[in-house]
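One protein chain is absent from this view; the other protein chains keep their places.
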Amino acid sequence: MTVVVVGNPKPMSRTRAAAELIAHELSGRAPTAVIDVVDLGAGLLGWGDPKVAEAKATVLGADSLVVASPTFKATYTGLLKLFLDQFGQGELGGIPTFPVMLGAGLQHALAPELTLRPVLVEIGASCPAPSLYLVDSEYATAPELAIWLESARKFVPAVTP
Amino acid sequence: MTVVVVGNPKPMSRTRAAAELIAHELSGRAPTAVIDVVDLGAGLLGWGDPKVAEAKATVLGADSLVVASPTFKATYTGLLKLFLDQFGQGELGGIPTFPVMLGAGLQHALAPELTLRPVLVEIGASCPAPSLYLVDSEYATAPELAIWLESARKFVPAVTP
Amino acid sequence: MTVVVVGNPKPMSRTRAAAELIAHELSGRAPTAVIDVVDLGAGLLGWGDPKVAEAKATVLGADSLVVASPTFKATYTGLLKLFLDQFGQGELGGIPTFPVMLGAGLQHALAPELTLRPVLVEIGASCPAPSLYLVDSEYATAPELAIWLESARKFVPAVTP
Partner (left out) sequence: MTVVVVGNPKPMSRTRAAAELIAHELSGRAPTAVIDVVDLGAGLLGWGDPKVAEAKATVLGADSLVVASPTFKATYTGLLKLFLDQFGQGELGGIPTFPVMLGAGLQHALAPELTLRPVLVEIGASCPAPSLYLVDSEYATAPELAIWLESARKFVPAVTP
């Protein structure tokens, strides 16, 4: 019941691949749904779009979330924020949530903890693990990914078979 | 030559009125242009849209900027960030820039300094004054506006008549 | 087994009283220890002081932490940071930790989430609940305290009798 949210303006991005990998490694199975926010299109610019509403419902039904963004201007993308703006304060109701950002180099490594996580907390996420930043060219093999997974895994609700 | 950028999903918003007032008070004349980002529409979701390019050119030609957003999820809007994501790192080349946010209550007063300003600095803004936060129901009469204008005004380039 | 850490330069401060109340309300019993950082004195300015080492050991033995600071210059105090600087990266090993700040007015309400929590996460805290900010003149009766306790309580390890 892990849902992945990806805020990369390019569909089927490396951000998405990384987030799916992380969701799988965290929960032991593929995510039940992936919201590639770019697919929601211009409906994100207003309120009440049915595709956006459906994506929101998928998120609200998750028992854990991986929310991933590439780094644009030293923080998350405007595209991801458009989607997060559709949620009310506290609406996530404490769903365990893992903020993840990918970037070209280490210099933005503080961005997920200092900028993405507070937005997720504002809409009701519980972020019990440190936020994760990965250099995009080597995300799958980064030693920090393995270390992070070790510590984050214990916060994922057990899967009932 | 002050340009105003407004990131409220509602056109002709109170955010816009406040930003125009501030630009006028800072420079002694009405802003030369107002970019109400919502007018740019779905072109913001990609790259290379001609209306977006024109708006960018207007911003890059300014000699000072007021960049204003309502507070969504304790920070600037996704809509504003979509537009800022269109700029390259350092592209503003040091234009004096005044970050402004309006919100329903005082509890988000740190948001412009801690969240909006770093994005503007990343795209090359010089932000010599403290960032400004105003409670939206009383922005025009807030005593902190007058105090802020006093200190911010000295950073606005003198108008050549 | 809840330990309280207080970073107010005034001993026996309102910050301390608030943190003790919160620890009690969270866990159903008085905190097992209170570190009033000011009591550690000049030993905080170096490394290896025995009183500081003892305080660190108390913190590391906790099964939950309330870390509280008054708001100085829109963030936590230098005094609290002196103590936190004594910990290594990740040293807390995931202890559930609740960042709390008190301030004179609502305008610094974002400070605990945006400034204190990242420091605690860096030294290994797990912060599953939103950070808490209280206006100091009315902390005990603030409705947001009751609401916050409701949501935070579920992250406190059950007390074995």
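Just so it is clear, A, B and C label the chains in written order, and each chain counts residues from 1 on its own.
Throughout what follows, contacts are C-beta pairs under 8 Å (C-beta built on N, C-alpha and C of every residue); 3 or more make two chains touch, one makes a residue touch a chain.
Just so we're clear, the structure is a prediction, and the values are computed from it rather than from any experiment.
Q: Who touches the missing chain here, A:46, A:105 or A:157?
A: A:105
Q: Check the options C:27, C:75, C:97 or C:131 and report the residue that touches the missing chain.
A: C:75
Q: Considering the whole complex, not just the chains shown, which residues of subunit B touch the missing one?
A: 94, 96, 110, 113-114, 118, 121, 126-131, 151, 154-155
Q: Write the list of subunit A residues that the hidden chain touches.
A: Against the missing chain, subunit A presents residues 74, 105-111, 113-115, 133.
Q: In the complete complex, the non-displayed chain touches which residues of subunit C?
A: Interface residues of subunit C facing the absent chain: 9, 38, 41-42, 44-46, 72-85, 87, 89, 115, 118-119, 122-123.
As a convention for this text, only the chains that are shown with their structure count from here on.
Q: What is the distance, in whole Å, between the centres of subunit A and subunit C, each centre taken as the mean of its C-alpha atoms?
A: 28
Q: Between subunit B and subunit C, what's the gap in Å when you average each chain's C-alpha atoms?
A: 36
Q: Going by the contact rule already set, what residues in subunit B reach two or more other chains?
A: Within subunit B, the residues that touch at least two other chains are 74, 115.
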